[in-house]
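Below is a structure I'd like to ask you about.
A protein chain is absent from this complex, but the other protein chains hold their places.
Moving on to subunit A:
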């Protein structure tokens, strides 16, 4: 049995909608509505979904950059939702984040050295000389050179900036890295470089990744296990290979068939979903996907399907796989 590093149980985030002169609550946006998953040590867990499905909100809650409305998160067996701000700051030494936008996530007025050194100062690691040495080391690890330390972010290209972001996350020797769309702002040829770098670092340093992305090809490439989100819930979760070759949930199937494949000879029956993702402030009753689902049944509009294991290691929330309806 693999050892769990992070356990997420029934995590929820509801944002209030305020309206009227008195700013009373007139509704709720259920951005994340009951997400449960476990991250094992040394693995990469991919979280995919379309915009607005709650994948980034989930990532931010795990860093406690957003306070969850409900639910439980255990890191290394310790409950972390109830930790105070100060205690949480200590814990962030073990959990670091890589952000999507390599332009907005680096302070333009700081040198690269200062940017990478900052987490070391916050966590009071080493003296000045040791920190400088560590920064140079980190730059080499992510494929930059030590002479880059004195430069400013605008002197680097997008791919190089993302490398700086990764070096900053690695500075404090974290156990878990939450990467929120780390390659989606990059060009294809640069994206491949950064993905390879992330894989190499995982092998060398034994890191665990939570990889949040919308690109299904990228997620398949990097993940050991994958969770597919729709309207604030995980609808299917399995080993990467299982999920891509034998997806069970109609949403996963439609999502996979919608991805354009770089091969003009590849013929396929595309499932084209009609309509748009419903608003999370007014989600459909029953299964949230039933309004667009090509296989919807009567029961789907009234009863919320349970998220259950249908094969060893393969979870899905769909009435099609519940015995009484098969």
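As a working rule, a contact is a pair of C-beta atoms (placed from the backbone, for glycine too) under 8 Å apart; a residue touches a chain by one contact, two chains touch by 3 or more; residues count from 1.
The rule we apply is simple: contacts and distances are computed from a predicted model.
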"Molybdopterin-dependent oxidoreductase", "ABC transporter ATP-binding protein", "Na(+)/H(+) antiporter subunit E" or "Putative spermidine/putrescine transport system permease protein" - which is the UniProt name of the missing chain: "ABC transporter ATP-binding protein"
Of A:18, A:241, A:298 or A:311, the one touching the omitted chain in the full complex: A:241
Candidate in contact with the missing chain, chosen from A:196, A:281 or A:302: A:196
From A:20, A:108 or A:264, residue that would touch the chain that is not displayed: A:264
Contact residue for the chain not shown (choose from A:110, A:220 or A:295): A:220
For subunit A, the residues touching the chain missing from this view: 50-51, 157-160, 187-193, 195-196, 199, 214-218, 220-222, 240-241, 244, 254-266, 270, 272-274, 276-277
